[in-house]
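The structure that follows is given in the form of structure tokens.
The other protein chains are all here in position, but one chain of the complex has been omitted.
Lettered A and B in written order, each chain numbered from 1.
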Amino acid sequence: MAKQYETVIGLEVHVELATKTKIFCSCSTEFGGAPNTHTCPVCTGMPGSLPVLNKQVVEYAIAVGLATNCSITQYCKFDRKNYFYPDNPQNYQISQLYLPICRNGGVEIDTPAGKKTIGIHEIHMEEDAGKLIHDEWEDCSLVDFNRSGVPLIEIVSEPDMRSAEEVIAYLDKLRLIIQYLGASDCKLNEGSMRADVNLSVREVGAKEFGTRTEMKNLNSFKAIARAIEGERARQIELLEEGKEVVQETRRWDDNKEYSYAMRSKEDAQDYRYFPDPDLVPIMISDEWIERIKAAQPELRTEKLERYKKEFDIPDYDAEILTSSKKMADLFEATTELCKKPKKVSNWLMVETLRLMKENDMEADDLSFSPENLAKLIELVDAGTINSSVAKEVFEVIFKEDIDPNKYVEEKGLKAVNDEGALRATIEEVIANNPQSVEDYHNGKEKAIGFLVGQTMKAMQGKANPGMVNKILKELL
Amino acid sequence: MANIISDETMEYVGILAKLELSEEEKEQAKSDMGKMLDYIDKLNELDTSNVEPMSHVFPVNNVFREDVVTNGDDRENILKNAPGVKEGAFKVPKTVE
Partner (left out) sequence: MSLMSLTAVELGKKIKAKEVTVKEAVEAAIAQIEKSEDTLNCYVTVDKEGALKKAEEVQKLIDDGTLTGPLAGVPVAIKDNMCTKDMLTTCSSKILSNFVPTYTAEAVVNLEKAGAVILGKTNMDEFAMGSTNETSAYGAVKNPWNTEHVPGGSSGGSCAAVAAEECSYALGSDTGGSIRQPSSFCGVTGIKPTYGTVSRYGLIAYGSSLDQIGPVAKDVTDCATILEAIASYDPKDSTSVKREDYDFTSALVDDVKGLKIGIPKAYFGEGLDKEVKEAVLAAAKVLEEKGAIVEEFDLGLVDYAIPAYYVIAAAEASSNLSRFDGVKYGYRTEDYEGLHNMYKKTRSEGFGAEVKRRIMLGSFVLSSGYYDAYYLKALRTKALIKKEFDKAFEKYDVILGPAAPTTAPKLGDSLSDPIKMYLGDIYTISVNLAGLPGISVPCGNDSKGLPIGLQLIGDCFKEKNIIRAAYAYEQTGSYKRPGMLEE
């Protein structure tokens, strides 16, 4: 019988913090921009330049640590990690090894077998590297330091995960917590959240961990899942052939669905960490921690409970509405404007999700404003437009964020509420459809639906359906 | 007590420090480093088991900046001294094969 293997996975998650400036200088962290236009002597490693720590970075790191049940290291320091690479302007990265800001935390995830806690070994603060662009025409690379010095936290998990599903659930949990805190937008595709996967396999029942490898370059949930499958298979194959897994860093190529060893002779992996003499220690008082705790925004679990209680939103809907910060923000802002939580929820749960699916979009990509959705809900409620027109208008709001009041006016989409006009049309419909009228009188309730449809058609969809029903029944 | 520095050690330190020494320099460096380490080994005479390592002499801590953008586009100055520049970026030998 074939041996059964278990996968053991730990994650190193890098998150770019949502500060306005870099971690050690006053350059903007804005994404994009022409190469090297957000740089200064500090983030390009000019001789004589010195780092000064951005306070907001510490506050965000503490906030994430508290929200992931970590203990805060009240005396912490920065260390230098020494290695040569052109995207690393000083040829050392300022990071934390000996006294990271947060330790010993964990988050709970849902698995098919129930709830499970994934331990967090530590969270540390560090600076991001620049970007290397590989020149197409010439045999060279180009260095852009715009990203150099953007603040990162690295969240190092314990090796507590056993499958790609658990990894995704853990990442999703982290993403939600951090987004809700406002500490990062956590976009995998833009690189503001990046995960390195440490993976080993062992025979089921074995006590010792196997030798692990570290995989880098994973920029989507799908790539992470594929990389885990690929690396698991590669390691099992090695073991089955009686070979050994080598502890190394590998680069995942998502197109080829294979990982490649990154190690070279010139890469000793001996980082010679030592405390950075240019930066002074950070003392985090109990009061400071309490202040950050008190200022902590409502996190997902609390929000979910509140939606159920305060707005009487069902369990499932509350789950969906809080599944991203963006969605929850839209829900709350729209509700605040129109005071109709159920209707807002309905628009988000049905039409918004449908359009997102059709357009292959994430909640973060939504661009319509709460104001316009609120106006649309008012229009329907006032009977100014009927619900089928409303759906059409919403599609335009979804795409272009237009003002529905103006749009309905301009396009002449207002529902016809004039009883005289309606009555005339309906009389005509009845006269033209004797068969359906007879069916109705013979007890076929469905026939009335056909007549309503005919009336709407005749009125180009703008009739008030309630009134149509009422008048039809009266006339029949 | 004498520290003998092997060729492998010199090779390894060369990789870490990105320095390549000529054969002659290497022999000199081996002997110098051995002598310096012998001298540094004097520290082992001290009992420091109950002493905290001191990286900063003064207990200065919590030096922070507020999160306000004050730097603008300074690209021209940043690239001024670069040995190689292309399209507003620093030009380096290709980093991937």
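Quick notes on this one:
By definition in this document, a contact is a pair of C-beta atoms (placed from the backbone, for glycine too) under 8 Å apart; a residue touches a chain by one contact, two chains touch by 3 or more.
Keep in mind that this is a model prediction, so the values were computed, not measured.
The missing chain, though absent from the display, is touched by one residue of A:Thr7, A:Ser28 or A:Thr44; that residue is A:Thr44. When the missing chain is restored to the complex, the residue among A:Asp270, A:Glu310, A:Glu400 or A:Glu438 that touches it is A:Asp270.
Screening A:Leu17, A:Leu279 or A:Met349 against the full complex identifies A:Leu279 as the residue touching the chain left out.
The chain not displayed touches subunit A at residues 41, 44-53, 80, 82, 84, 86, 89-92, 143, 266, 270, 272-274, 277-280. For subunit B, the list of residues touching the undisplayed chain reads 9-10, 12-14, 16-21, 25, 28-29, 32-33, 35-37, 39-46, 48, 51-58, 60, 63, 65, 74, 77-78, 80-84, 90, 92-95.
The criterion applied here is as follows: only the chains that are shown with their structure count from here on.
One simple way to say how far apart two chains are is to compare their mean CA positions; for subunit A and subunit B this gives 39 Å.
Those residues of subunit B whose C-beta lies close enough to touch subunit A in the complex are 12, 15-16, 18, 55-56, 60-71, 73-75, 78-79, 84, 86-96.
Of all the residues in subunit A, the ones that touch subunit B in their complex are 19-21, 25-28, 34-41, 44, 46, 52-56, 58, 77, 82, 84-86, 132-135, 138-145, 265-266, 268, 270, 272, 275, 277, 279-283.
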